[in-house]
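One protein chain omitted, others in place.
Chain naming follows the written order as A, B, C, D and E, and within any one chain the residues start at number 1.
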Amino acid sequence: MSKPFKKILITGAAGRLGTELRRGLVPLAESLVIADKVACEDVQPHEEMKVFDLADEAAVMAAAEGCDAIVHMGGAPFERPWQDVLDSNIRGSYHIYEAARAHGVRRVVYASSVHAIGYRRLDEGMRGDAPPRPDSLYGVSKCFVEALASLYWDKFGIESGCIRIFSSFPEPADRRMLWSWLSFDDMVRLVSSCLTAPHLGFTIAAGMSDNKVKPVDMSNAGHIGYAPQDSSEPYREKVEAAHPISDPKALSTQVIGGYFVDMGHPDDEGEP
Amino acid sequence: MSKPFKKILITGAAGRLGTELRRGLVPLAESLVIADKVACEDVQPHEEMKVFDLADEAAVMAAAEGCDAIVHMGGAPFERPWQDVLDSNIRGSYHIYEAARAHGVRRVVYASSVHAIGYRRLDEGMRGDAPPRPDSLYGVSKCFVEALASLYWDKFGIESGCIRIFSSFPEPADRRMLWSWLSFDDMVRLVSSCLTAPHLGFTIAAGMSDNKVKPVDMSNAGHIGYAPQDSSEPYREKVEAAHPISDPKALSTQVIGGYFVDMGHPDDEGEP
Amino acid sequence: MSKPFKKILITGAAGRLGTELRRGLVPLAESLVIADKVACEDVQPHEEMKVFDLADEAAVMAAAEGCDAIVHMGGAPFERPWQDVLDSNIRGSYHIYEAARAHGVRRVVYASSVHAIGYRRLDEGMRGDAPPRPDSLYGVSKCFVEALASLYWDKFGIESGCIRIFSSFPEPADRRMLWSWLSFDDMVRLVSSCLTAPHLGFTIAAGMSDNKVKPVDMSNAGHIGYAPQDSSEPYREKVEAAHPISDPKALSTQVIGGYFVDMGHPDDEGEP
Amino acid sequence: MSKPFKKILITGAAGRLGTELRRGLVPLAESLVIADKVACEDVQPHEEMKVFDLADEAAVMAAAEGCDAIVHMGGAPFERPWQDVLDSNIRGSYHIYEAARAHGVRRVVYASSVHAIGYRRLDEGMRGDAPPRPDSLYGVSKCFVEALASLYWDKFGIESGCIRIFSSFPEPADRRMLWSWLSFDDMVRLVSSCLTAPHLGFTIAAGMSDNKVKPVDMSNAGHIGYAPQDSSEPYREKVEAAHPISDPKALSTQVIGGYFVDMGHPDDEGEP
Amino acid sequence: MSKPFKKILITGAAGRLGTELRRGLVPLAESLVIADKVACEDVQPHEEMKVFDLADEAAVMAAAEGCDAIVHMGGAPFERPWQDVLDSNIRGSYHIYEAARAHGVRRVVYASSVHAIGYRRLDEGMRGDAPPRPDSLYGVSKCFVEALASLYWDKFGIESGCIRIFSSFPEPADRRMLWSWLSFDDMVRLVSSCLTAPHLGFTIAAGMSDNKVKPVDMSNAGHIGYAPQDSSEPYREKVEAAHPISDPKALSTQVIGGYFVDMGHPDDEGEP
Partner (left out) sequence: MSKPFKKILITGAAGRLGTELRRGLVPLAESLVIADKVACEDVQPHEEMKVFDLADEAAVMAAAEGCDAIVHMGGAPFERPWQDVLDSNIRGSYHIYEAARAHGVRRVVYASSVHAIGYRRLDEGMRGDAPPRPDSLYGVSKCFVEALASLYWDKFGIESGCIRIFSSFPEPADRRMLWSWLSFDDMVRLVSSCLTAPHLGFTIAAGMSDNKVKPVDMSNAGHIGYAPQDSSEPYREKVEAAHPISDPKALSTQVIGGYFVDMGHPDDEGEP
C-alpha cells in the first residue's frame, strides 16, 4: 500500500520531539525533509537535511517545496525574551503557513502548547480546545499561531492540527508530569492521527498520555482518532519518592501551566 | 432465569440487520414475530413469520398482538422517492407506534439513522442526540419517527430507543466506515441495551462501534449501558489499500452523512 | 424604494393569521398570491386568489409559480386525526417545499408551533429552537416540517424561518396566554423579520410577544431582528377575573404546551 | 518512600465503609485515628480508637488533633428523623470542619451521597457535580455539607473531596445497584484519589464503579484521577434472577435516587 | 376581582424588607399574618401580629395555620456565630417548611441571598441559579434552605421561589451597590412575581434592580415574570463622590459577595 504522503517537512527536527518524529513518521511519508537551525545527526537516505532559521522566509519557502504536509515543531520551546519569541515563533510560523500556501501543502501539524491555556485551573473541567489563557509570551505566541492556522483553513483550505503539548519527555520528571506527561510514542501517535484523520479542518487537540489524572476532556478531538497507549503510572513511585508534594495553596499547583505562572517577564533583569 | 420479554416483533426481519437480530435477540425473548415484505428463510420453531407491507395498518396491528416489545428495523433503508419514504417510513412507522399503543407494548427500538443529522460536521463535537439536520428525505423521515417516539413516551408511556445507526455492514467497506462502522455484534448489543436498560424513556443513541475516530460523543446514552466491543482497526489496512484518500475540500468528507449530501432530490430525473 | 419581494404566496390566507398577513405583508411584496381551501373575502387588486387543498401537489406547484417567497400558514391548525395531519400538514408541506424548489423561491416562512416542543417545562430555561418534544400528532407534523426545512436549506439553498407560534389570537383568552400570547401585529413583525433578515438560512424562532413571563429565551433568533412591541399586560386584569388560577400540580400548568398534553389520541373514540 | 499523610482521622470507622477504609488507607498514612459512636473491633497498633458522638464538638476537636487529613464517613447513613439528621449530619459535620480549621488539616474527604441529587433523572445526562436536587432530609444534609466544604476551601484553604456515593455494598443487591454500585475497592480508590490528587480544592465527585450503565458523566472529576476497576457485570445474572424488572412508569425507576423518592417524611407516623 | 391568596404569612415582618412587604403584598392577599421576634408597629386591621422566635417550632406551626402562602424573610440577615445561624436560619427555616407541609400552603417565597454564591466572580457570566459557592456561614445556611425548598417541591408539591437578594436598601450605599442594588419596589415586584407566576415549582432567582452593570444573567427566571423597573443610575454621582474606587486587585472587588469574602470565621475572637 502506498504511503499517504509523498514528502513531509519536519521543522525542529534536531530537537527532542523532532528526533522522535523522524523515526515515527516513516510509515506515513515516502521521504522527509528535516529542518532545524543545526544539522541533525545520522541523516538517513529517505531524509533531506535543511539547515536554516525560521525567521528566514526564503529558506522556509524553499524547504516546503514539493511537500504535501508540514509537521511544525520548530521555534523556541520555552519562555524566551520577546525578540526571540517574535522571530522564531511568530514570524517563523507565519513563514511556515505562507510556505504551505505557496506549495499546496494539504495539512500542517503544529506544536502548540499547554501554555496557550496555562492559567486555566486543574479543576475547571476544560476541553482540549479551551479559549486562550496564556501563561507566558511563549504561550501568547502559541495562541497567535492557532489563530493563524484557523485563518489558513477557513480562507485557504489548508487543514491544521494544533496540538497543545503538555509535557513530552522521555519519562515524567516531576509530580506535575504524572498528569501532564505525553510519552514520545503517544506524541507520535497524536501527530500521526492529525496527518491521517478523515477530516482535520482546524482542530485544536490536547496532548497527554492516558494518565490517571485527566484534567482535560480530550473528546473534542475524537474525530482525529488519537488513542493514547501510555501512562505515567509506572513512573509514579519513582517520581513521588524524588519530589515532595506541591504546596496546595500555590497557584502553580492549581493551574495547568504549572510553574510558568510563577515566572516573571522574560525581558526583566534576572529572568530566564 | 426467565427471559425479559415474552414476544418481540422484529420488522425488516429479512433484511441485513433483521437477520442478525433474529439470532441476536434470542436470549431476550421467548418467541419472536419476524415480519417483512418478503418471507424470511429458515424460520425457526421459536419464530412466527408475518409477511406484509408496513403501509398496511391492519397487518401491522395484527403482527404486534401479544408482543411486549417491537424492534422496528423495517422500511426503506436508503434514500428513495418521496412516495416510498412516505408509505414505508412515515406511514409505516406510525402504524408501528399505533400497534404498540393498542397492544400495550412496553418498549420500541427504532432503527433511526446518522442521516437524521447528516449535515453535521465531523469536527463539531456533537452528541449522539444532536438536533435534526437531515441530509435526505430518508433522513427527514427518521426525524419524523424520532419525534413520534418522543410523543408516545411522553403521552402514552411507551418507551423508545431511537438508534441512529451509522454504517452497519459485515465489515467496513470504505474509508468513511473506518469511523462510522457499527459491527453486527455491536448492533445487537445496542438493540439489546435499549431493551434491557433500567430506564429507557425516550432515548436517542448514536450507533457506532469502538472505532478509533469518534466524531460523536455517545455519553448521552450512558444510561442504557451500551458498551461496544468491536473496532474497525483490523480492517484499516485493507480498506486504505482499496480506497484513495477523500478530497479534504469536499463537503462529503467533512460531514457525518458522507455522500448523502451529494445526492440530488430522489424525484428528479436520473436520481436514484 | 422598491419592495424586497415581487410576489409572495400566502397559504392559509383565509384563516386567522393569514388574514392578518394579507394586510401586514403589503409593504414587502408587489403582489400576493393568497391561497386557501376556501375563497378569501375582499380580494384586493394586488392579490390573486387560489383555492385548493394542500394535498393537491399540482395545485400547490401552480400557485408558487413566479413567487420569490412563500409564507406557509396553511394546514390543520390544531390536533386532528392522523389522516388529516398526514394530508394537510405532512404531505401538504412537502408540496410547498417542492414548489419552492421548482420555482426558485428564495425564502419560506413556516408556521410551526409551540406544540413541537409542548412537553418542555416552563421552568427549564429552554431556547426558542429547543429540540423536538411534541405534545400531539399536530406537534409531530410540525417537527417533520422543521426537519424538511433544514434539508431544503442545506441541500437546495432555500432559506426557511420556522416560527414556533405560541398563541396568536386577537387578545389573550386565558391565563396561559398571558405568557404565550403573540399579538397579530407581533406575528406580522416576526414573519416580516424572517423575510427581511440579512441571513436566514435555517432558523427556528419562538413566537411570543413581549409578555412579562418569558419561559423561552428567544436570543437564538437575534440574527433575524424580531423586536416584539406588544404585551399581554393590558389584558391581565380581565383575564384573571375571568379565569381561576390553574392547578399547580397539573402537568398542563407546568409545560409550555398547556392542555395539549391532556388530550388523548385524536383517533380514539370521543377525542376531538 | 514516606507516606503522604502522618495521621488521618476516619469517622464512621465502625461502619460498613469505615471498616474498609481502615484497611484501604494504610498505604497513605503512618497512623490512623478511627472514630465512631461504638468501639471498633480489632484495633491495630497503627490505629488509635476514639469513641464519641459527632454532635460532641469538643470530642471531635480532640480527635482531629495532630491529623493532616480527615475522611469523614460518619453520621446517619440513611433517611432519619430531622433531629437525628440535624445532630449527626449537620452539626456533626460542622464540627468536623471546625476541627479541620483548628488543627491545620489539609484535606477532608466527605461521604456525600447520590441522595443529594436523587430527583435527577437517569436519562438527563448529568455530571457528577450536578446542582442539588435532594430526595430526603438525609440528602438535604449532604447538600449542606457540600456547601460548607466549598466555604472552607474558598475562605480557609482546606481542600475537600465530596464523594456522592451511590451504592457501596459488598455486592449489587438489587437491579438498581447494577448501575449504582460502588465496590468497596473502588470506594477505597476514590477516597485515595481525593487524598492524593495533585489539586483537590473543592471537588464533588460521583462514586460508582465501572458499571455498564453509566447515568452520570464522571469526567468533571478527571483531575483527581479516579479509575474504577470493578463492575457489576459478574453479578448481573444473580441479581436479575432474584429481582423482577422495575415498573417503567414508577418514578423510582426513572430517577437516580431510587426508592428514596417514594419515602414520605421521616417524622410522619409510620415512616422509617 | 378576588385576590389570589386568602392569607399570607410574612416572617421577619418587623425588618427592613418585611416592612416593605407588609405594604407591598396587600394587593395579593385578603389578610396578612405578620411575624417577627419583636412586635411590628402600626398593625393594620387586615394584619394579625404574631411574636415568636423561628426556633420555636410550635409557634411557627401555629402562625402558618390557615395561610396559603408564606413569604419567609425572617432569620439572621447577616453573618452570625454558628449557633445563631443554626437556630434561626437552619432550624427556623425547617420549621417554616414543615408548617407549610402541615397546613397545605401552596407557595413559599424565601429570602435567599447573593452570599449563597458569594465567591463567584463578577466576570464569570453566571446565571441567577448558579450552583452554591457560599462566602459565609450565613451563605451556607441559604444553600441549606434552597436544598430544602427543592425537596419540598419534588416530594411534597410545595412550590418555592428562592430569591437570592443582592443588596436591598433604601438606596445604593456604596460602589458595590451600584450593581447589586435591589430597590424596595423591585423587591416587592420580585416577591409578587414568585407568588403569581403561572408555574413556580422550585425556582432560584437573582434579585437585583435594572442596574447598568449586570453580572448575573437573570433569564433563568424568565418564567416567573420579574421585570425590574428601578435602577441605581440616579444615585451614581452621589455614591461615587462619597466612596473611592475599590482596589482592583482585592478579591472583594472581583467577586459578587463583596466584603463577605474578607470576613473571618464568626466564632473567632474579635469577629463580628
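Here are some notes:
Keep in mind that, in the parts below, contacts are C-beta pairs under 8 Å (C-beta built on N, C-alpha and C of every residue); 3 or more make two chains touch, one makes a residue touch a chain.
Just so it is clear, the structure is predicted and the values come from calculations on it, not from any experiment.
The hidden chain, counted over the whole complex, makes contact with A, C, E.
Of the options E:125, E:157 or E:264, the residue whose C-beta touches the omitted chain is E:125.
Against the chain not displayed here, chain C makes contact via residues 1, 4, 106-107, 157, 159, 197-203, 219-220, 222-225, 227. Contact between chain E and the unshown chain involves residues 121-123, 125, 175-176, 178-179, 211-217, 237, 240-241, 245-246, 248-249, 253-254. With the whole complex as reference, residues 82, 86, 90-91, 94, 98, 101, 116, 119, 129, 131-137, 139-140, 143-144, 146-148, 150-151, 154-156, 261, 265, 267 of chain A touch the missing chain.
Operating definition for what follows: only the chains that are shown with their structure count from here on.
When the partners of chain C are compared with those of chain E, no chain appears in both lists. Fewest steps needed to get from chain B to chain D, stepping only to touching chains, is 1. Rotation relating chain A to chain D, from a C-alpha superposition: 120°, rounded in steps of 5.
Ranking B-C and A-B by contacting C-beta pairs places B-C first. With centres taken as mean Cα positions, chain E sits 51 Å from chain A.
One inter-chain figure worth recording: chain B and chain C are separated by 31 Å, centre to centre, where each centre is the mean of the chain's CA atoms.
For chain E, residues touching at least two other chains: there are none. Chain contacts in this assembly follow no simple pattern; the graph is neither a line, a ring, a star nor complete. Chain pairs that touch one another, listed by label: A-B, A-D, B-C, B-D, C-E, D-E.
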